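Below you will find the structure I want to go over with you.
In this view, the complex is presented without one of its protein chains, the others remaining in place.
And then subunit A:
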Amino acid sequence: MKKLVQIKNLKKYFKTGRRQVRKAVNDITFDIYRGETLGLVGESGCGKTTLGKIIVRLYKPTSGQVIYDGIDVHKTGSPHNIALNKHMQMVFQDPYASLNPRMTAGEIIGEAIDIHSQGQKGFKRERVIELLQTVGLHPGLSGRYPHEFSGGQRQRIAIARALAVEPDFIVCDEPLTALDASIQAQIVNLLEDLQKQKELTYLFISHDLSMVRHICNRIAVMYLGQVVELASKDELFEHPLHPYTQAVLSAIPAPDPDLETTSRRVILPGEASNTFKLSSGCGFNSRCPKAEARCRQTAPVLSEKGSGHWAACHLS
């Protein structure tokens, strides 16, 4: 498979006080292949969204590279700058906050076309109608404002806006979180259909592991700014190597009372410490049920433990 996005030693530190630095993304390296859906899961504050925003260039990294189809996207003065936005788009978590309340659906979608298609007037109208239909909205709704739509419909508009420039790669940042279960399924099916039609590549950021399992080919698990495990979906769910992944998988509530009572949950003590003061050693050692002396001394590196199965743990 061909690599579409390569992330190399990416770091993003936020200065939060005079002597405080928050290491939101702390040395991450992995690849995204063309045509796949890569899931990115982890607790809130682990750096998932920051990573997604760096990839689509909403943030500049502190160091490291994002290489999209051979182009270093953060290199200053690159002639590809605007052109790159045509290839990479993002759909955000909160459809109530990511659409301008003073623009109609048609204007929101049309704006993206305006920027990238260099003024072909009649074309725009048709294109907006086509996009609305693609995402399952009636073209007659293009004159309405975001507040006139439901959450699911708004997320469809956000998807239409992302599709307007015909991207190859979309970062979906928790696109389902704000939606109800029955509506989530509608959006998931839409994303899957679009991927087939348009050969899209997704980075699907989520904290809902059952949904990630449903939609993704490979899954990366993040903890405190680092990728701690990366594997194909089935491999990850059947043979999780990292103790954090194991605990998280066991904590997914299953919609079946029999499964729930028979399966033993691994209850982790404590909570993720914040990313301000990282102790030496593995970031997970204070909560890890299997931690040993070496876990407190040296930090494990992400390394390939089996074919395509990467984990950052001394014990696996």
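Please note the rule applied: contacts are C-beta pairs under 8 Å (C-beta built on N, C-alpha and C of every residue); 3 or more make two chains touch, one makes a residue touch a chain; residues count from 1.
Rule of thumb we're sticking to: contacts and distances are computed from a predicted model.
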The hidden chain: which UniProt name fits, "Sarcosine oxidase subunit alpha family protein", "proton-translocating NAD(P)(+) transhydrogenase", "Oligopeptide transport ATP-binding protein OppD" or "Tripartite tricarboxylate transporter TctB family protein"? "Oligopeptide transport ATP-binding protein OppD"
Can you work out which residue in A:Ile159, A:Val248 or A:Ala299 touches the chain that's missing from view? A:Val248
May I ask which residue of A:Leu40, A:Leu99 or A:Met211 touches the chain that does not appear here? A:Met211
Can you list where subunit A touches the absent chain? 43-44, 150, 152, 180-186, 188-189, 192, 207, 209-211, 213-214, 237, 247-248, 250-261, 265, 267-268, 271-272
